[in-house]
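Omission of a single protein chain aside, the complex is shown with its protein chains in their original locations.
Right after this comes chain A.
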Amino acid sequence: MGLLRRIRTAGRVAEPAPPRPDEQVPQKARQLAGSAQVRCVDAGSCNGCEIEIAAAFNPVYDAERYGARLVASPRHADVALVTGPVTRNMAEPLRRTVAAMGEPRLVVAVGDCAIDCGEFAGGHGVEGAVADVVPVDLTVPGCPPEPAAIVAALRRVTGR
């Protein structure tokens, strides 16, 4: 009963949808037509970006309303959200994860570390940025990027 009252008083917590981002939709994303299953790969991140990704799928930002959904297997996924500089131990798992995804597939590099190694550039355990290991289709800059920026990138993929 307590939960029922909370549901009634909270009502809708999702923020109103911002206007659709006007950047170009990647060619491969057109074939997805409003549905994108997302697999997260932590390639060596400090987990700051993971917190923001989790926030992007919470009821406030609600990335699911644009047709993006987190899935448990790269075989089910269309989009890989890769965070962090790619460490030596994660380079091969990252390659295999992307190879396990069926075409059309997109790789989104989330956060400054994924784009250019950020804070960790030149570290002895760092293999390189995500683009040095797998081809990247979209980038989300920021350290960490705001959930709204992650949602905007996912909306460019789903086109909604």
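Going forward, a residue touches a chain if its C-beta (ideal position, glycine included) is under 8 Å from a C-beta of that chain, and two chains touch if they have at least 3 such contacts; residues count from 1.
Rule of thumb we're sticking to: contacts and distances are computed from a predicted model.
For the omitted chain of this complex, the UniProt record lists the protein as "Formate hydrogenlyase HycD", which is one of "Nitrile hydratase subunit alpha", "Cu-processing system ATP-binding protein", "Group 1 truncated hemoglobin" or "Formate hydrogenlyase HycD". Shown as candidates are A:64, A:116 or A:146; the residue that touches the absent chain is A:64. Contact with the undisplayed chain is limited, among A:47, A:73 or A:89, to A:73. For chain A, the residues touching the chain absent from view are 3, 7, 10-14, 17, 31-37, 59, 62, 64-67, 69-73, 75-76, 78, 100-104.
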